[in-house]
Every structure is written in structure tokens, then in C-alpha cells.
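Pasting a structure below so you can have a look.
The complex appears here minus one protein chain, its other protein chains still in place.
Naming follows writing order (A, B and C), and every chain is counted from residue 1.
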């Protein structure tokens, strides 16, 4: 409801009325024990609100959010695809939701079977058969993978490798991960076609190189044209190749990273395999490795012994990467996505996501400036907003905010960092042609507005509960919690 | 999302793209039979849309609706109270949702137990122990009850009774029901205190009177001060008293209709017992009768035989009133509401709904005109908009539409028919004091606007997906379906 | 302690009473006879949410349900697949906790979806107009009869086919009893429709109500019947099973004037019998006599398309005792479920569901009729003609060698819910079991049924 959605919503704390309750619990049915009075807290300042107002508060707030179920959510690099509703039925089954991670394996064979099968599927899809489902997100998958690479070198007594190569187009998690794993980051330049600059790469690879981390297609939405050569260079130097699988959507079913020379890869199940993003998480970031690296994977993995599924610790495991076994309920959803497509349809994910991206680009490329106009893109593409800034005084932030006025979520902006005034668009395979036509029409109109009436863009968005917010103030005097009066 | 909610949404038909599918079904796993080609249809013009667009279409449309979960929904006579969320868990249990009405009673004992217990509870709450859960809504309960009254007279050989008395404040279903049951409707006037005019009543009651139908508290929100006298007059004349239980919320737990002289009553479970209204239904309208009338109730009712629950046909049943046993899943919800309050808290429903109504009235009575200012109201109250119309040129429709601009659903308007420019407000017990303070403040501000800036009201609402719609056009050239091109 | 569903504290109550200007809550109930106040009410104690859920789980666990049992029971309620889109969307609060869309500016969600529902029902049935629902098919049938009486000049009676659902016939009788309109035709449930018409059809007939598929599962071209009915000046009313319309010709093809049907099968839960969905559609010329709510398309003051409740002058709110029906609350959410269901299945999906039902039911019938062992035991499929051709959709009658109730008890032990026992309603089908098969029944289940019959 537009009127309700545009009204300011008080904080729950501001709605609190002492003595009101929204909960109920059974009476205590056992004889009472004296509480340990010396250890008790005197107060707990949580809000006190009735059930009806809890529900209304969050329902009203929900309407202040855009979401995939309202329309296109073309955030580049994020793969905001439709999330099948059958999963909501699935994950509410008591046999999934009410199973304890530590209960005896004999009593959790269904859950373990599902995990085992997903391990197999991800191995088959990636061409890298060693699989751990433990990582909770892509970034944690990266850490896992880099630690596996580290363990590999150390296990061979190769202790001098201290560097990881990373192209300048990489997502921030790649360098951050490398640093967490104790590596120096060495940046590799991109060339004009959006590939890695092979001279720069050759110059930087050495016997200090533990490996390279790169995304393919990369964050420009472009497939590394020399992928095999790059990987060969690394392998020749004794390094391993880590694939950041955030963009797996573009090639799933069409080509397998393992066949292209990758040694390790993660997959963001919340991207390619449609686990809903939940406003920022949870996700799941399984890691797949070539057979000889499986011994280093985190403990435990699921194995099959006869008819029974068991947890096993890989021989030279890097250890645990989180508690328990992974984000199981996210894993269930990815399992559903894969089985719903099956071997017959899996490649349509990649084909149609790439088709959609190229189609959308074709509809707007005469009014926006693709970063690498001479190439076809994969599942996403990157526009360069420099001309808009110079000619109209309109920057990419203004364009993004104006997109909101048309009822869409804006694309990713200012990433990758190597593209000035970057606008990065990923439609995914779950958009219809009609929806792309509409979105393109809006983008075209905005381009026209940028020319004719730039102020409209500077002032955007116009009909939202709040408009542009003061980030500087937020960071300078951080208010990170409700302050009791 | 306000921006999305305010965008026009195409019809599904307009989104249709031949060849797109949103469904999937298993392959046929049995040997095929030739279809009867002479009986097959050639075309079926349903829309063809993918799952994602089905979900988005209805999600976007949903945001064009106001609902109880967004805020106060003060529709007088409708009892729009909060609907507990535990019911959504309950009615999805396979043991409720996937049970067939015709399966052998031995395999449905849980469902029958629940029905039996609810029959008992409703009997206890109403003081009228004969109960049928079969009617699907209040109006159907009315028909059931009036047919029971008819059966009662006929069973006694009393065939001359052809009239039902109904006060002029009654809801339209009461006269319509009487007519459906074959009775003449005789209208009884209301007096200045909002009671039935006792002289008029006495004048109209006769040996042709089969009974009277009235709501107590009535549609003015006022309790019939002479309820016992009225009922006595009817009983003395050989008639029966039908209570329209739509307003049971005002007295539930405080007084029982059976103790006040009612012979038959229905209860709208979707009002008093919080079955969600679903945009107009489904509801449930059980009927309760005094013991000697139980023999006429619709077939079947649930009875207990030892440990077993069975369906039984009352001895002189009026017959079936619908297929199967009633709106079972609605019945489950009412059962939950009653058991969640239990004997300790039940009367709080009435007490607090009446308290809330009187409080809200107190907050605005100096600027709006209560129809019967000298009395306390029950769970709702009625305002008379005549002065606004005369003094400001603002009618009740304008006031109602302006309320929308404040982010609330407007009260019931132009009902009951006996109050000119009527505005009928029912807050229910599930509103907090703070929410009533806010709503009252809005109403007061609107009263001020009516005086100072009536055009604001004439033009309302201002920020909705559509504003005032052309009802005349809709009725004159009805467009009741999408017309294929 | 306060109750979780009432967001008021005692301090609030005190302040509110003061503002009202009374001393206590009992002052607000002064007009209620004192001696009747606060009776002892025999109810159990309040339950917490957790205990409530536990209780409900216990109760639900006492019911056999279609996730654990193979269901071969239909008889007007069918175990069809409900795509996940349906519960996801209909249980959105915005639809679920809204009222009848009286204020269209903030009810376009309900209004547009019901307009779409009306449109789809028109497409499905082939008729011109559909309303926004009745309680179920039984009450829709009763309302159709009333409409026929009001539409036909000398209409003084209604003829029903004996193979119309027994509950619908019973409900029609109850509804029309007060208005003293006779329902005839089903005195002998063994009679054919043609024989019934021979016996009853005359110029005083307001309407003839026929089911297709009928209660025993048979489907036929009703054009000859329609012609006879129309020739007598009566309305031809067809009760249908909407899933069947995924493949069969719509009732418009045989010139039905009114179509009613049970919409449960379109995305609504079995739910032990309700809430269900009464479908009601008619030809344009009868439109203004139709009961129930109608949503119409119009424009707002700015020329934008919008939807409103329309033709309300027909309804009880305004016409009061002159209204032809008292219906007020209807089954809007079930209509929404049907709308989402049809949207999800679409043109192709609905056809495929129908064909799956047809194929599986015919497989089941064949397996039963062709099993020598079952034949020897005395089982016989009734719905096949002399040439052993089956003429039904997804439901058929098996004549059994012993009481159906007894067989069903044995089946239940094997987690099979057998067919409907026809003994009471169709005495001529002695030991008749009405078996329904849908897309939810796997071949394995069907084979298990056949085996179980062999052993029972």
C-alpha cells in the first residue's frame, strides 16, 4: 500500500508499552528450583509490544523494500534471479527444519543423502569432483579454497610461495581473502578487451606465486579469452588456479571450470542456484577441487559407505571452516534448483541468462556506452558513465536513483573499480523478453532525461519513503542502535 | 513498495506470451488411452505466463490492498480484528489440509473431534446448546436459523405464521434471508435511544408472526435495553427470536444470548473468532439453538458415541445447507481463537472491544456527531454526517476517502440505512491505545480540513493507484471480464 | 498478565476509562441485564501458542491424509496438485486479511484478481459472465435454481438429474423449501436423464440441472438434452468439474445457460470439506439476475483503469427483502486460489492435468476390469458399455462383491483411502464403489489398489 509504505515507521522501541506482551508460553510443569540470584540480570530493555503490532510493524517495513518478487533486480554480479516457491514448502518440512546437526547419523540419513547428492551434482557441474558444502557464502568459499591451495603447497614442502595474483577487475573479497589466508596480493592489469593483460601476468607470476584468483566471466561480464593460456602459465609456474564462481551462472551446463584448467572453484548457491538472498544472506558457498586436492578440504564431508551416509574427515584437512556442516537449508534449495532443471535443461540457465544480457545491451547500446563495445557479453555487462558525467553533469549515482522512480531496483554501480562511473547490469535468465523491453525503455527515457532535464536525476528518487540519505553524517557520528531515553 | 504499488498492473491476459509455462507436471506413467476426440475442446484461452511473472503479478497486486496486518481497519459491523499467525501453521498441517470430507469417519477422528469440541464451546458461549457448524457464512447461518424456526412451527402444525419482524436498523441479509425462507418481512421502527420502538413492535406482532430477527448490540452499536421484554413479547405471541450474532464480539463472555431469551443465533466466526476475511470470504456461520430446536438442525452434526465421533442426522432436520460439513479450515481457526483465550480470558474480547470503541468515541465526540450521544456504545459506534454536509458541503464519502490519505481503511459508510450520512466505526479489541490515539488525531484533523479546506476532501484520496472510480459507468456498461482481442 | 492478542495494559485501561468518564468497565455494560452477566462458561483453560500447536498436531495426527495415504476418493472433492505459488500468494497478508473491497482505491489487489478470476471462469466455461463466488457448488446450484425460477415466466419447478451430486440436490431442496419450489427428477436414481425428462419436462419447468461429468464420472455431449430443455422454455443448467474442462468442450458448446461447479479442484485444499468455491457463470442476458458479487472494470477521474464492485443494486445490502439471494461473505480467497492456480497452470497445464487424470483413471479402470482374478471375485467396472468402452473422465463405478464400507476398512489398513460408497444414495448400484483417480495417483498406487482389492 503506497500510502502506508511512504509513512515513517517508528522503531519497535518507540512503540513499546510496558506490560504489553506478544508472546505466550506454557506454565512451568516441573517443581521449581531457586534461581541463582547472584548471577541474575536486573533489567532487559527489550521492547514490549503485542503480537498484532509486531506483525504490523514488520509488515509495514517489508513494504519499504524492493524485492525480486516485485520485478527485475538487475544488480550486476549478484544474480538476482527468481526463487522458486516450492522451496518454501520444502524447507518447512519438519524433517528438514527440525533436525539437529549433532543427532546420530543413523537418524539423519535423509539430510546426509541430500548433501551427498548435491556434492555429486556440484562435482559434475564444475568438473572438479572434490566437494565441500561447508562454506556459508562465496567469501568463505574463497577462504576455504585459498587455504586448500596453501595446504597443497605446504604438503609438498613448497613453503616459499607467498603471493596470490588477482586481476584489477576482481571483487573485493578476492584480495581480502588472500590477505586473510596470509598472502601478499599482486594485482594483474586488464587489457582493452577486458581480458587479463598477458604481459603483465607473465611479469608477475613467479616461484613465489601460490596461485591466481579470478572470476570467469569476469566482473566486466566478459569471458577470459585466453583462459587456458592463463591457467597454463600458472600451472607452469607451480601455482594453482582459483576460480571465483560468482559468475558461474553464465556458463553452467555449457562449460565446466575443471575442463578449462581451474583447480579450485566456489559456487555461490545464492546466485547460480537460486537460494534467496534474504536481504543480505544467508548464502552458501561450496568449494569444488580437483581430485588430488580433496584431501585438504574442510572437515567433514559426506561420504557413502554401502547404503549409509557418514561424515568423514579428509586426510589432510585444513580443518573446520564453521560450526556443523554448512548452511543446510540453503543447500536444500540449491538441490531443488538443480533437480528441477536436470540434465536436460541445466544449460538453459547459462544460455538464456547470456541471451537476456546481450539482448538488453542491444536495446540500449546506442544511448549508453558499453565498456568493451566490441565483444558480446556473458550474463551481465558493464556501462561506462563518463560521457554522461561530462556532457550532462549527471553521474552514475543519479542515473541509478532515477531508475528507482521507474519502479526498478538500480543496477550495481561503481563496481568494478576499474571502470569509471560504472553501471553493471545483470538481468538473469528469469526475466521475460517483455520485462527487458520495458526496462530498456525506462533506461532509454532516463538517458533522454539526463540530456534534457538533468535536475530530475539529481533530485531522484522522488516517491520513496526517504530520499537520498546523508552517508557522511552516518559515518562521522555513527548511530548504530536505539538509545534509551 | 510505494512506487511499484502505484504503477498500473496489466491483466494477466495482457502479460500472456504463447508458449510460456509456469507449471510442471510428472510424465504420464501409465499406458495411454485414446482421448474421446468428439468431446474435446479445441481451445482454452487461459493466459500463458512463467512462474516468476505469476508470482510478481500477484505480489504487486497484493500491495495495492490495505489489510488488517497493515493497521486499523475500522469497518463497523465487520469486526476486522487481528488474525493470529499460529493459524497459518495450523491449517497447513497435512492432517487438516489434506483430509477428504468423505473418507471413512474412522480415518478422520481428529477433524471430527475438533468439530465436536467447537460445537460444545459455541453452545457454552451462546447458552444455546444445539449447534451446527455447517453454514458457510453469517447469511447462510441466518437462512439456516430461519428455516429451523419455520420447521419448528410446521412441526407443531402451526402453518399460519408467514411474517418475520425485523427492525429498520437491520443488516440487509436479515430481510433477504426471510424472503428466501418464504416469509413476509415486517419492519419495526427504532426509537430515539436506538432501541426497537416498543409500541411499533407490539402493533406488529401477531399470530402471523413466525419470529423476529435482530442484532444485539444492533447496527448502531447499541445494546437493546429491553431485550428481555422484546423477547417476551415474541414468545407470548408464539414467535421465536433469532439473534443475528454478527455483533457477538461485544458481549462474548459477558452475557449469553440464550440467557437473554434468544432461541436461535448464528455466529460469524470470521468476526468474533478471528477467521481472516480473505478479501470477502471464506467465513463460517454456525447456528446455535435452544435444546428443543436441535432436532431441526441441518444434517449432519457431529456426535460422540463412546470414544468415537460420528456424523448424525437430527431427527427432523431441515436438510443439508451445503455440501459436506462446513468450512472446516475456518472452523479450525475459530477453535484456536477460543482455546487461546480460554475461560479465563474470553470476556476480555468483549470488554476491551467495548472499551476501545467508547474510548475512540470519547476522543472525537466533540468534533463528530454521535447518532445517539446520550448512550455508551458497545463495540462500535455510529456518527451522523448531516452537519458536515450542511455546514461544509462535505459528505460522508468525502470524509471516508480522506481517511485513506492518512493511511487507514475508512469505516463503514451509509449503513445502517436509518442514519443519514452514516459513518460506522468499530476498532475491535486488537487495537492498542496508541493506535486509537493516532487514528483519532487523524479524524480530528480531517474534521478541521472539512471546515477549512473541503476541496481536499472532495479530491481525496490523493496518493493511491487509482482515485475515485466511475461506478455509474461500471454498472451501465458492465465489463465483467477480459475481452480477447 | 495481558493476553498476547490484546495490546492493552491495565494502565491503558484505567486511562481510557477516565477519558471516557466512567468508573469501570462494568459501567460500559450497564445496559446488559445484570443477572445475565458473567455466567459460568464451560470452556477449557487458555492455551499458550506452544500448547495450542501441540494440541493441533495431536488432533491432525488422528486424521489419515493424502501425504501418507493413497486417495481414490472423489465424489465432489478431489486430491489435485496445488502448485507452491498458490499458498505462497494467497497467504500474503494483503489478500488474506483484507475485507470485501468496498473502498476500491485501496482494494485494487482483490478487485483486479477477482476480475481475472471472473475472466478465467468465462474462458473455462465458455459463458459470458461469472460472479465472484458462492459458498460451494451445492449452494451455487440452489442459487441457479432460484435464478431459473425468476427468469422463466411460468417457471414453477426444477428438474435435477439423478446423477447430480446428492449433496447438491439436498441443498437445493433445503434452499427452495421455504419458497415452495419443487425439485423433481431424482425419485428413482437409476433412471436415465432422458427418462427423467420424459417424465417431468413441461412448460412449467424453470430449469433442468445436469452434471457433466456426472456424479458417477460419465461425460457426454449434452446438446440433445439442451435442445429438449430449451424447447420447453426452461433454462439449461450444467454442473461441471473445472479440471475436466481442461480437455472437454465447454458447456457453452452445448448451449448451457448457467454453469455452476465446485472450484475446490482449482488450487484449493481438500480441508475436510471446506472452505470450497462455488463457481457460477451465465449467459449475458441473465446477468442482472445473477446473485453474488461482481467486479467490473471502469475508469477513475484521471482516466486510469480500475476495478469496482458493480451492479450492487441487485444485492441484499440495497434490495433487502427484494434481493434474490442473501449472500454477503463469499469465498473470495478460494476464488483467488483458483485464479493463481489457473495462472500457474495456464492453457497448457490445465489441459495436461485433465489428460493425466483421464489416462490414469482409465488405466485403473482397465486394470480392474481386465483382471481375471477380480472378475472372478465379482468386481465389475460399471462405466463401460457393451463394447467395453469407457465413457468417463476420472471417476468410475466398480460393482464389488461385498460392502464398500468393509472393503474400505481393509484398504485403510494398507494406507489406501478407497472410493465413495454408493450404497445409500444409489441403491441400484448395490456395493458400488465410486473410484476417483487424479494426477496425484502414481501407477504404483493404482497397482497397489488393484492388488489390495484382490486381497480384501
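We adopt the following convention: contacts are C-beta pairs under 8 Å (C-beta built on N, C-alpha and C of every residue); 3 or more make two chains touch, one makes a residue touch a chain.
Just so you know, these numbers come straight off a predicted model, no measurement behind them.
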Touch partners of the unshown chain, restricted to the chains that are shown, please. A, B, C
Contact partner of the left-out chain, one of A:2, A:59, A:190 or A:267: A:59
Missing-chain contact among A:2, A:119 or A:140 belongs to A:140
So which of C:15, C:50 or C:405 would be touching the chain we can't see? C:50
Touching residues of subunit C against the unshown chain: what are they? 1, 49-50, 57, 67, 81, 83-84, 92-93, 348, 439-440
In subunit B, positions touching the absent partner: 1, 3, 17-27, 49-53, 55, 59, 84-89
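Just so it is clear, only the chains that are shown with their structure count from here on.
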Any chance you could check whether B-C or A-C wins on number of contacting C-beta pairs? B-C
Farthest chain relative to subunit C (centres taken as mean CA coordinates): A
Could you work out how far the Cα centre of subunit A sits from that of subunit B, in whole Å? 47
Whole-Å separation of chain centres (CA-atom averages), subunit B against subunit C: 20
Centre distance in Å when subunit A and subunit C are each reduced to the mean of their C-alpha atoms: 46
Subunit A: which residues touch two or more other chains? 1, 3, 17, 20, 24, 50-53, 55, 59, 84-85
Give the residues of subunit C that touch two or more other chains, as numbers and ranges in rising order. 3-8, 12, 49, 83, 85, 87-88, 93-94, 106
